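Every protein chain except one is present and positioned as in the full complex.
Each chain gets a letter, A, B and C, in the order it is written, and its residues are counted from 1.
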Amino acid sequence: MRFALPILLVAVTVGLIAAALFGVGQAGGTVGIAAGSALPGLTPNAGTPEQALANLFTDLQRRNWNRAFAALSKTSGVDEPSFIQDWAGANGSLRTFSNLEGYDSRPLHATSDDAQVRVRLHWATPVGPVEDVRDFHLTHEGDGWKVVWPKVEAPTVPAQVVPVTYLRWDLISGGAEDGWGSRNVDSPHVRIISMNAVESAEGSVVMGEVVNEDTIPAFVNVNAALVDGSGNAIDDESSFDKIAHVLLPKQVSPYRIDFPNINLKNVKNVRMDVKATLVPASADPVIGVMDQKLDPDVQGKSVLHGELLNQSGQTVNIPHVIASFYDSNGKVVWVADGYVDRSLLPQTSEPFAVEIPRTLAGKVQTFHVVVNQYSLGKS
Amino acid sequence: MTLAQDPHLPTSAVAGDETTISTSGNGQAILYLVGPGVASKREISLGEDIHLPSRELQNAGRYVVSVCSDACRSGSFYVAAAEPASLTFLVHPSRVPVGLSDAISGVALPFDPFHNLVRVPMAITFQLTSGKTAMMSRSVQTQDGVAWFRTSSGKDAGVLHVVAAVDELSARRAVQQVASEPCNLRIKGQRTPKAILVETEPVRDCSGNPVPDGTIVTFTAAEADGKSTVDAPIKQGVARAQIIVTKAAVISAASGVVMGNELRLGAQP
Amino acid sequence: MSTAEGYSRPIPLLAIVLVALAVHGPLLLMQLPAGSFDTNFHIFFASHYVHHWFDPWNEKWFAGFSQTTYPPLTHQWIALLSNVVGLKMGYMLVQLIAVLLLPVGVFRFARIWVDERAASYAALGSVFLGALAFLVYQAGQLATVASAALYLNALPYFYEWMTEASGRSLIKGIAISWTAAAAHHVTLIFGLVLFAGPVLWVACIDARDERVAASTTGALSRAIVFAIVVGLGVGAVLGPYWLSILQHPIHQVPIPHDSRANLLLNSITAVNYFVIPYGALILALPFILMRGASLRRLRPLLLGFWLTFIFGLGGTTPLPRWLLGRAYEILTFERFTFWATLMAMPIVGLLAADLLDRFRAKAAVGLSLAAVMTIGAALTWLTANPYRPAGSVNVDSVVAFLNRDGHDTYRYLTLGFGSELAKVSTYTNATSVDGDYNSARLLPEMTHYGAAQLTNAKFYGSAGMGALRGMLDHANRYGLKYIFVHDAYYEPLLTFVGWRKVDTFNNGEITAWSKDDVPPAHKIVSDAVPPAWQGLLWGTLPIGVSLLALFLELFLPGGRRMPVPVEISAPAEEHYVA
Partner (left out) sequence: MIGYIKSHVVRWVVPLAAVMTVLLLGSYDLRGADPTVQVRFDASKAGPRVVESLTEERILRDYRFAWTSLTQAMEYNTLDPLEGPFVGTAKQWLAQTVVSQRQTGLRSQYTQQNHTLEAVFYAPEGDVIELHDTAEYHLQVLDGDKEIHNEQVIVRYVVLMTPAADRWVIRQMQAVPQF
């Protein structure tokens, strides 16, 4: 027993550790700090294209840039700083705030020396989960597979002077005296110009457009309450990020309010409520939406795509596109949005794409795109 | 020490004026005064007049007086508001498009120096002037301490001064009269090597008032297989945008629900 | 007394306690744990008891939650002491008491297994445990440490009661066990298997070997009596806790925790949860195995240690998941490592005695160095560790903002504040929809996502940001008007969902954001509000049993007897052992 018990305990411990390492019972993921690495010898060999990609993504997740770069094929047309910038983003773009959370890979073709893998990357970002589909080319080099990272075309902005005529509204809140009567500044006049309720795969959706009819900027939020046959509210929700909250005078924004898990059949009435308050705002930057087209993509989905052109002299860190889609009667049949993960440098453009449900593709006749934006230090 | 009867209280008191209470009997007692903003307690000699200072009677309302020796005897009296010393004047809206009927309204309430609502009927004069032009002058009698008016907005953009006055008192408010919807929105375009620069003519409403800067004009360039749009703000009366168009396109402009003219441009050579 | 004699005699317990005081007293008086993960959480709970001793319903977190979801004893003691020394120092004093009780408990627990000399070494060693420093200064697990210390003190009475049928031991053991439960329920639940199991086993061995007067049946039957009385008492003392758990079982989506990770796949996790807590004990592991297996009486302890050790490895082995089922996703496993080190100490005490007998002064120097380096490494790790709590944020300006101009009529949220959230909550009158206690969360916006605090949302990836988005989406419903941001990561989201920056504090270190159309907060109706009688029980029984235990320890004579000294005979070939 003197030796048997320790040997038994050590053997069981080793067995249990092996069981955990080789798949029996998954270990919890790392939370908070993406750092550290597996103990030597525990990183699997890149014996298959999928494993090579898995190793690369693990290093990229943990920001082990040197190891990740070392895992690239020598035929890659990228240097390390460009590679890092391509993956981690730059100029305060959405990508700079994003972390790769997971991915699904699907081989497109493979030979003994060469493979093409399509990967759906799941990013965790401040504005919610974002998916990105990317094709990776891998080659067999030495004793394993290596990823060929394409040359990165980073937008360059020539030195220039962009004239700016500042136009912004500031608020003066007045003194500390009793506000009754002496400090009347009315809320901006905002009106819902259309509303449509439809059933979607996730529940019910109320959408439409809202206009600021006033001469001052307005912070706008559209709320809706679904009411059943007995007059009781079933649920109330708000437009959240499916609206441009700050509307300049005469500006129109689409809005969409989602009611997850609510069947429209149970809804008798929709109570709309638009709240508008006066806020400080700036008329800049002006972002043009160029070359908007509604086409099917490679996967057969209907996608509205185009280019955002920053016509101002300031960097737009995170552009947000909100589009309303109309049927032949001019009725809003869908509102969709999308974030652009590259920043929009002055006088440059970036592509965008917004997907619409397959079932609605046939109905859509035209569309209207509004660009919302976040610029560092200008909130 | 006896308290013969209830304290003798004033039949009418005015806010901010002192008053007296008389008691009967003899000996010492405690006088309690409870009213709006006041809860006081003091020793008194029965049979003597008790002086209530003005600072205890500044708020209009009902006051309860209780005099206690071996037993308590109580009564109550009302304090009315004094002469008006200020006007609370509510005017809406603070911004109004020109030429709207019954668009401006105001409510005036007179208060005395101690913030008591003065309910005695009195005539309040409402005056509206735009620049040097008097738009309205009306005298309205208060009812339950309130007087009000309603009127239409003028034709010219600018500040409208609204004054409510009673005797020497007055309260002044300002209403910004702003241009109405744009009228005859017209655009012109110019092709550059990279794009088309398109701009509006000075944007005005149907009365000729300039539409405020910051108002959004949406430019749309429709091509055969797509379109481009720019939401541009009016700056110094004109909205400008740069649209990248290489093919034949129809360029239009809109502000809110108002549409402008169209420009037809051929393909870039 | 010669040097040689000095090494062969036990160290007086009082001296060990003084060493503990000398080591941990200054660190605690310097408020070193103030920056730990959970210190502010405990102070927050205590601050509620300061104002509402008999009303456990706390509106300040989660739009209202019941403090009956966490055993109250340590918090109530902090609340009482805070009337004299303030909340923070109250915390430090209660923590110090727990730290001082620990070597006493280890000594008395070790005496069940080893002689007085080895037990004294075990107790002295426990003062320098890396796991103790980890829990006290990095994790801030006050209740775990206090409960473990109390529980270790109760176990010798359990042993005495089983083996000697001593009524006084029964009473004192029960009172201390109730007190340990009032400090932390999880320790008692797991302690039952991991600590009490080996003690029961060794009592049976001693009974069978006639080392004690009791028979095996007698020992077992008395163990059952003890368990029943303790169980009933714990049921009553923590009655409101059990009722709240029954009413709202923890059905939330599992929240990831690094102590559940596979330590072999991440070097930093391995250092944090293995190297630092065990320290020099890692070198002693082979001896613990060999020596624990070589003596029949030590085998129950060895097996208890091994099981606890395996649990402490978290996701490195699948055993905890297999044995705990769903509870695996709720528990964190660093506490098991702490318990494992405590269970190892009696055998380590034997090792120390062996080494001192053999190498005298050299061994003394070596052991001292090992002990000091173990605790030193743990303290150094406080600053070197990438998992350490975020740097301390000065939240005074946030508290001042919330407490003025009626801002407290709305709810608020902090983002990027880490454990400082609890500090804000302690000193502001305003209420929050967030909170730093996973088990008390009932709002669907939080329980539907595998993320803990909203203030740390980004660390939980899409789940965390999903919970945050859900909460922001319902800002109007909860009267959530103000958000304080200490991490620019969250600014894009706030901008896109309609919040505006309204103020900056600490030279821009913190920004305040507001949403204009949010109505003032109103009470959120909850079925979790404990009735008044539960508040009364909660305010009297836990503190009452602790006073009872204190009274019995101080004034019931004969209660300080050690268990029957057990002669540890070394294997014959190990001639160096006396």
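Assorted remarks:
In the analysis below, a residue touches a chain if its C-beta (ideal position, glycine included) is under 8 Å from a C-beta of that chain, and two chains touch if they have at least 3 such contacts.
Computed from a predicted structure; not experimentally measured.
For the omitted chain, the shown partners it touches in the full complex are A, B, C. Within the full complex, the residue among B:85, B:100 or B:117 touching the omitted chain is B:117. Contact between subunit A and the absent chain runs through residues 178, 180.
On the side of subunit C, touch with the chain left out of the figure occurs at residues 49-55, 79-80, 83, 406, 409, 519-520, 539, 543, 547, 551, 554-557. Considering the complete assembly, subunit B touches the hidden chain via residues 30, 32, 34-41, 59-62, 64, 66, 68, 72, 74, 76, 78, 80-81, 90, 92-93, 105, 107, 109, 115-117, 119, 143-146, 148, 150.
To be clear about the criterion, only the chains that are shown with their structure count from here on.
Taken chain by chain, the contacts run in an open path, each chain touching the next and the two ends left apart. Chain centres here are Cα averages; for subunit A and subunit B they lie 43 Å apart.
Distance between subunit A and subunit C, defined via averaged C-alpha coordinates, is recorded as 40 Å. Here the CA centre of subunit B is 59 Å from the CA centre of subunit C. For subunit C, the set of residues touching two or more other chains is empty. In subunit A, no residue touches two or more other chains.
Contact residues on subunit A toward subunit B in their complex (touch as defined above): 165, 167, 169, 180-182, 184-186, 193, 211, 213-217, 248-252, 283, 286-293, 306, 309, 311, 368-371.
Against subunit A, the residues of subunit B that register as touching in their complex are 88-95, 171, 173, 178-179, 212-218, 225-233, 235-236, 241-244, 255-257. Those residues of subunit C that touch subunit A in the shared complex are 256-258, 260-262, 264-270, 286, 289-290, 292-294, 296, 299, 302, 306, 310, 313-319, 321-322, 386-387, 456, 458-462, 465-466, 469, 472-473, 476-477, 488-498, 500-501, 513, 516-517, 571.
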